[in-house]
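Take a look at this one; I'll ask things after.
Selected chains only, in their assembly positions.
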Amino acid sequence: MPTLRVELMEGRTVEQKKALVQALTKAVVDTLGSKAESVDVLLFDIKRQDWATGGVLWSEKS
Amino acid sequence: MPTLRVELMEGRTVEQKKALVQALTKAVVDTLGSKAESVDVLLFDIKRQDWATGGVLWSEKS
Amino acid sequence: MPTLRVELMEGRTVEQKKALVQALTKAVVDTLGSKAESVDVLLFDIKRQDWATGGVLWSEKS
């Protein structure tokens, strides 16, 4: 039942996403004892122009 | 004031979304006594390659 | 698979929550054709001192 939401800077490949969700799910199963089928992972690609750190959008950082 | 966020697999039509938000808002009004105008519903279309269950992306499931 | 997150002002009874999640789930089933078992609803009680509208916390409104 654990549900994970992951916000990532855009640009990851589907292969990276496949590896990521598999590894995250295994991490939950190994440490909490959840069944894999009960784990949902949702990925959110965030554009560089929609994420700021220190008040500056990443699209503006050189 | 209740605010609802709904994560759906992508692919719903606008007609389905219209019916969904109307029904969800009515559900809140009927059970909590909120005024309809105070209910916000936000829909998030999630791509099949961004949602995994059991460690596998839905885009990979056959 | 639709997942709903609902933010509510604190103070609802468990009876109200039971009615709410039942009605919301029915709304999703009726309008999207989802199976009830695939619908998750999470409720978040927000304290009046943690919700502001118009720049004023609800705990400060008379």
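We just call them A, B and C in the order they show up, numbering each chain from 1.
By our rule, contacts are C-beta pairs under 8 Å (C-beta built on N, C-alpha and C of every residue); 3 or more make two chains touch, one makes a residue touch a chain.
Here the structure is a predicted model, which means the values were calculated and not measured.
K.L.:
Because only 3 copies sit in place here, please give the count for the whole complex.
P.N.:
My count for the entire complex in this file is 6 copies.
Here is the rule we use: only the chains that are shown with their structure count from here on.
K.L.:
Where the centres are mean C-alpha positions, what is the separation of chain A from chain B, in Å?
P.N.:
Computed from C-alpha means, the inter-chain centre distance equals 20 Å.
K.L.:
Where the CA atoms of chain B average out and where those of chain C average out, how many Å apart are those spots?
P.N.:
Computed from C-alpha means, the inter-chain centre distance equals 12 Å.
K.L.:
Measuring centre to centre with CA averages, how many angstrom lie between chain A and chain C?
P.N.:
Averaging C-alpha atoms per chain gives centres 25 Å apart.
K.L.:
By the touch rule stated above, which residues of chain B touch at least two different other chains?
P.N.:
7, 51, 53
K.L.:
For the complex, give me every residue of chain A touching chain C.
P.N.:
1, 3, 40
K.L.:
Report the residues of chain B in contact with chain C in the complex, numbered from low to high.
P.N.:
Contacts found on chain B: 1-9, 12, 16, 19-20, 23-24, 26-28, 30-32, 51, 53.
K.L.:
Using the touch definition up top, name the residues of chain B that touch chain A in the complex.
P.N.:
That would be residues 7, 46, 49-57, 59-60 of chain B.
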